[in-house]
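Shown here: the complex without one of its protein chains, the others still in place.
Let's turn to chain A:
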């Protein structure tokens, strides 16, 4: 057999190991790491290193296209498996809740304050403008009516919108209304995050706009002497929901700031680093908005006492603050 090509003999000696690695990888890709036996797990690093060295040898001695292409794809797959993340979805979720999310939020206090300033600035602006002259309400809202909650409505009607009468509760409507609002708010939150890329300017606009909407509505109720009641109605879920929107805006500003002012880093690196942090915050906002929707759909309709509404609102806000900002033990991983 001295007549065989060198590159063929090279292949013949190693082919069995390549195929073994291929088999292990295919199994792992299809049914997860758990499908591998202990023997396979211990063999994997050796087989991987061998395949990688085979690849560099093959490049320099073999002209068989198929062999080099095969090794190239085998090594790529093996590399991503060997050096890829192997934590399960459950572990990743626990990491997110225990460490990643609160630490990302806590490290973005500046952008959070900025976002809050825009949202509540818009709110205050609209509120005071409307208090002086209710015509402003129509300027802000045009023909959208908020279900008839406008300056022309009677006190009785407005009152009926913030309290649920006995026997009026319709489970179906509650859930559909709160799921609609969740959908809407969560999409806005993700939007505020994504728009951060355009230097955060559209994010600021989105925050101010939402603030103006709420502020003008607030003024309508305030003028009819329902300010205290309306605030309770709003705050029971609003502390969570508005906090979530502020944090989504903050996530947008984190990205916008990193793209606009990269500092020492390259713009690309700066964007990448900020993007990971901001995405964690945005994911957290979705979770907060789910909780807000539950509070809105059930808590608000079922609790009709102003005092209890305020208590619930502020205790939940307190919980969020302590979850995000209280210093926690640093885990050494």
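Quick note on the criterion: a contact is a pair of C-beta atoms (placed from the backbone, for glycine too) under 8 Å apart; a residue touches a chain by one contact, two chains touch by 3 or more; residues count from 1.
Rule of thumb we're sticking to: contacts and distances are computed from a predicted model.
Peer 1: One chain isn't displayed here; going by UniProt, is it "RDD domain-containing protein", "Aldehyde dehydrogenase family protein", "ABC transporter permease" or "Cytochrome bc1 complex cytochrome b subunit"?
Peer 2: Spelling it out: the chain absent from the display is recorded in UniProt as "RDD domain-containing protein".
Peer 1: Write down which of A:79, A:157 or A:314 is the residue touching the left-out chain.
Peer 2: Residue touching the absent chain, from the options given: A:79.
Peer 1: Looking at the full complex, which residue from A:115, A:129, A:153 or A:195 touches the chain that isn't shown here?
Peer 2: A:195
Peer 1: Specify the residue from the set A:178, A:210 or A:301 that touches the hidden chain.
Peer 2: Missing-chain contact among the listed residues: A:178.
Peer 1: Identify the residues of chain A touching the omitted chain, counting contacts across the whole complex.
Peer 2: Spelled out for chain A, the touching residues are 1, 3-8, 11, 15, 18-19, 22, 28-29, 32-33, 49, 52-53, 55-56, 60-67, 69-70, 72-77, 79-81, 83-85, 89, 92, 96, 100, 170-173, 175-176, 178-180, 182-183, 186-187, 190-191, 193-195, 197-198, 255, 268, 271-280, 282-283, 286.
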